[in-house]
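One structure, as structure tokens, below. Some questions next.
With one protein chain withheld, the remaining protein chains of the complex are depicted in position.
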Amino acid sequence: AKAEKVKIGFVTTLSGGPGVIGKDMRQSVEIALDHLGGKMAGVPVEVIFEDDQVKPEVGKQKTEKLVHKDKVDFVSGFIWSHVVLAARKTVVDAGKFLIISNAGTSQIAGRLCHENIFSTAWQNDQVPMAMGEVLNKRGVKSLYVVAPNYAAGRDMVNGLSRTFKGKIAGKDMTKWPDQTDFSAELAKARAAKPDGVFIFYPGAHTNAFIRQYSQAGMTRTPLYSVFSIDSLSLPRLQEANTTAVLGTYNTQFWSPDMDTETSRKFVADYKKKFKSYPSHYGAQSYDSIMLIASAVEAAGGDLSKMDAMRDRMRKADFPSVRGKFTYGNNQFPIQDFFLREVVKDADGNWTTKIVQKIYEKHQDPFAEKCKMKKTW
Amino acid sequence: MVTWTLVFEQLLNGVQFGVLLFLLAAGLTLIFGIMDLMNLAHGSLYMLGAYIAATVTHWTDSFLIGLVAALPATLVIGIVVEVLVLRALYRRGHLDQVLATFGLILFFNESVRLIWGPAGIQVPLPDFLNGSVDLFGVPYPMYRVTVIVAGLAVAGFLYWLVVKTRLGMLIRAGASNREMVAALGIDIKLVFTLVFGLGAALAGLAGALVGPIRSVGIGMGENVLILTLVVIVIGGIGSIRGAFVGALLIGVIEILGRAFLSTLFELVLPSNAAETAGPAVASMLIYILMAGVLFFRPQGLFPARTG
Amino acid sequence: MALLNARNLVVLATFALLALAPAYAAWVETPFYLDLGRRMMILAIGALSLNLIMGFGGMISFGHAVYIGIGAYTVGICAFHEVTSGFVQWPLALAISAAVALVFGVISLRTRGVYFIMITLALAQMTFYLGISLDQYGGDDGLTVYAPSDFAGLIDVDDDLSFYYVVFVLLALCLWFSQRLIRSRFGMVLQGARQNEGRMEAIGVPVFRYKLTAFVIAGTMAGLAGALLANHTDFVNPEMAHWTRSGDLIIMVLLGGMGSIAGPIVGAAAFLLLEELLSGVTEYWQVIFGPFLILVVLYARGGILGFLSRKDGGDG
Amino acid sequence: MLSVRDMETSYGASQVLFGMTLDVAAGEVVTLMGRNGMGKTTTVRSIMGLTPTQGGTVVFDGARIDGLPSYRIARAGIGLVPEGRQIFPNLTVRENLVATAHNRLGAARPWTLDRVFDRFPALAARAGGMGSELSGGEQQMLAISRALMTNPRLLILDEATEGLAPRIRAEIWRCLAELKADGQAILVIDKNLAALARIADRHYIIEKGAVVWSGSAAALEADPGLQHRYLGV
Partner (left out) sequence: MAEPMMEIRALRKSFGGVVATDDLTLDVGAGELHAVIGPNGAGKTTLISQLSGALMPDSGTIRFDGRDITRMPPYARSRRGLARSFQITSIFPEFTALDNVALAVQAHDGHSFSFFRDVRREARLRDPARAALARVGLEARAEVTARYMSHGEHRQLEIAMALATNPKMLLLDEPMAGMGPEESGLMVDILKGLKGEQTILLIEHDMDAVFRLADRITVLVYGRAIASGAPEEIRASAEVRHAYLGEDETV
């Protein structure tokens, strides 16, 4: 029978500094709901947001609450790997769908894959792997690597090493999350005279790094980054007039200038409503809601039809910001990755622009560790 | 590939980092060491200093005005906090103070998020501070040099204030026995309020100075608080001299550890072991240092001479 | 003092509530309360253990979460290597936390006061960074505990309800143990050493040994909480040992009332309930929670239980 | 000069002073006697505003001072040598003396560092040392000197000779006698009856927080029964 309401629990970080990511995700979910007219298959949708405080235990408890108290049908969101890892079992044991909007942990892409878990993002390694290819193409022979010393940081460096063929002239794994002074690393990097510097810094650390990068007089060395420079950090960098960031390169599966119908509409409406560019976090969250909508449509609003919903989602048959893509056996996207450059837009705002497609239909390397077989 | 100019530059980096820590540590050692108030919210004042300086800089387009505005603003905030909350807690144990100032941290962090949003602010540097100067053949950012100079000046001022002036004596006397100081005709409440304000303003100054280098964001206070506590504990709680030496020590060791530890490990360990051990040990370095110092000198390097 | 004063009533009520929570959860069909209650009780065990050394022994440890982390990691790593028997995991968790507490205690108990706070913090941070660098066990991403502790069918930790009561009974046991401990000779020495360590030595007590023993007992009890927490979250991660978690434990103890044996339990319950309720009201809940803590300090000296016993006209 | 009327003071629920009443005139030396725990120290603390009172008035130099914060009471001209010395352990001897020194009331022959060091050479010898390093007796001298350095009009000494060597004790009595000769008013608490008798103008004997006997030094000396009953000698 048709459900009275589609309930979606959305776990993200709303408090503290990282709350800026959660805010972008929430706003994007709102846009998605606007586009859906607040209904899926004619059934009204309710999204309940919960704050994980970047703590696994809290994330787990909030998920418990969503599943067992609010009785949601889908749990989505999750920025952080450790939070989703802690929350995963609660959702799966309750027989609900878990739609991951960001965290790209190799564990869930591999050994912990599950028929009820889908990602609308990527697996961590893919983006730096794409960057490795870019560096090869651009003839970078020696590279200085700086990244924080935690799981995602090490994933990024490993991902890069999978494809980058040149020499790593030096590598610094910095203290996480306390360290926001990079003078020691920058002095070393300058002394090493590399062809380029590769960084990965999520959140506020990016700004600190890039500003010190330019203060240290490193601007002549090209800067390559992953997940560091995006629509959340660029306005801040512009505020401080850190021009060093203009013209630097990064890789991603999406960019606000992406030329798909859904993306154009999403970005335009987001800009209209919130006066800024959405980030990839937002784009992924938008897709999460749209993926869920497609599942609810397939079941005709009857949320007990798990198999029908799952089959539909596996087909990835919904208007995604990235255009058409497919799901791999681990239910992570097989998708294209692009090189982006930081530029000024027509209004003088700083944003990213797609320069080149690096990977076509790329699948993450952990899919083979997933025991599920692709039957769709 | 370690050259002497690189080592020298890293030393400068260490000193600069140390000086910044000193600004925080000096205020904390006054409040915590001398007034015996365990103030976890010291980091919050640092954060507020940074936010206020950043905001004023954006309003006025002048970093200098922003910097100068942060001082009285944090002074006043400090005084208000002292009068409303902390004044009642001097006689209580450290734990009550921990609980209350933890409450203050939560309050300040969330208030900042309400007022400024979660994203943080960036502070542009004025052009005249943006270049670099040549220090013995090493091009070093002008701004970092400015920070070093400012910090040293404050250090001198504080040493004079606490050790040489009557106000300094009263602060120290009040720390050991408030009641007696009052019974001898001194308005000790006022003295403490002023000292707290001074400590707050120093934290605010550190925050304002750090804005153009690092990012200004929520929670910036807590990380630095721990580091600051480490500094004053190594130096000996309540000793301005200890705070100074401790801050420089931590600054230099932290930077040198980050800079050269991995290289050092590569000389003695197989390369993949060195790759994991290097950053891990660099992260722990200051804690190892502190544990070591306390193991051999349980009162820190310069034990404040109390009874 | 009357047995049924407000203070004892609150403790009894807390226990009664915890005992009946599953029934209520079942009645309103909200198993979530079970989860919340369980987490409360697990953290209460942690807070209880901290109170032993902090409230009674005057040793303010800013690294107590480390033992919770170690207990949890022991279970997690055992499970990772497919050792799932609880009869192996749990005693091992207790033994390892005890051993670590012994080593850390020997190092840190040389210092006093704030220096002690800081050295425990330093040791905790080192452990934390060690956890982050443990790549094979997931680093800071942590480790999923694939299989719950297995007690050969005697107790089913995977069943929410029976695990709930396991935790409940363990909490009650810990409380009972603490109560006896504090009133024993050992407890007197512990409390005496807090009040006047020099005098304690002068009357012929080698204080260090007793403090160290208390430190190890508390570490072991926290290790138990850790083993439980691993089974509760099915997930372990270095975050569990972070200094902010040790801070949370301290807050729980203070909120409930330091120096009263049951205080930490009330404190843990109040802490988590407030967090749950307030965060439901506004995402800016800490703007309320922060000042609330300050008010507790200013107007309810001795935490919630202290406040109640004063209302009672007790002598504090 | 000082006039205390019907003072009531409690610590929490337990009341210690029950209508304490006493006077000190300008230039007079008055003693407060009584057995341990009878409320002598509490009286002094109440006068100084260190312990809140529940009733009664304190008038000093014609102005009411009860309820004022202690620093204002001290500034009005009362100098305290507290029970148990309470010197500042983390200050040097010299700092202990100068930190709170003042001559607010414009004493004609103010106490200065030199004068104090003259009076107590033992302190001069340890001037640069920390308060915490002094022996018990040295601390006591420091506490007296510190109070003198505020140049009070009324000096209150609570067991100021406790733990002093006989020679120093004698010296302090001599010093008090000199102060008295200079017209300094003094309220003194001490167990050394013989010495008190020599210097004091009047005595108060208190028991259970109230005055049970007051009168001149001569009257007390003449009444051994009184001494036995209230002072246990």
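Points worth noting:
Order as written gives the chain letters A, B, C and D; numbering starts at 1 within each chain.
In this section, a contact is a pair of C-beta atoms (placed from the backbone, for glycine too) under 8 Å apart; a residue touches a chain by one contact, two chains touch by 3 or more.
Since the structure is predicted, the reported quantities are computational estimates derived from the model, not experimental observations.
Touch, as defined at the top, links the missing chain to these shown chains in the whole complex: C, D. From the options C:6, C:88 or C:188, the residue with contact to the unseen chain in the full assembly is C:188. Where subunit C meets the missing chain, the touching residues are 180-181, 183-189, 191-192, 195-196, 198-207, 210, 213, 315.
Counting over the whole complex, subunit D has residues 11, 14, 34-37, 41, 83-84, 122, 129, 133-138, 140-141, 159, 162-171, 191, 193-194, 231-233 touching the chain that is not drawn.
Simple rule for what comes next: only the chains that are shown with their structure count from here on.
In terms of the distance between Cα centroids, subunit B is separated most widely from D.
Inter-chain spacing, taken between the CA centroids of subunit C and subunit D, is 51 Å.
Each of residues 109-110, 113, 226, 279-280, 283 in subunit B touches at least two other chains.
Subunit D has no residue in contact with two or more other chains. Contacts from subunit B toward subunit C in the complex involve residues 32, 38, 85, 88-89, 92, 94-96, 98-100, 102-111, 113-114, 222, 226, 229-230, 233, 237, 276-277, 279-280, 283-284, 287-288, 290-291, 294-295, 298-300. Residues 166, 169-170, 172-173, 175-177, 179-189, 238, 304-307 of subunit B touch subunit D in their complex. By the touch criterion given at the top, residues 54, 60, 107, 110-115, 117-119, 121-123, 125-126, 129-130, 132-133, 135, 243-244, 247, 250-251, 254-255, 258, 284-287, 289-294, 296-298, 301 of subunit C touch subunit B in their complex.
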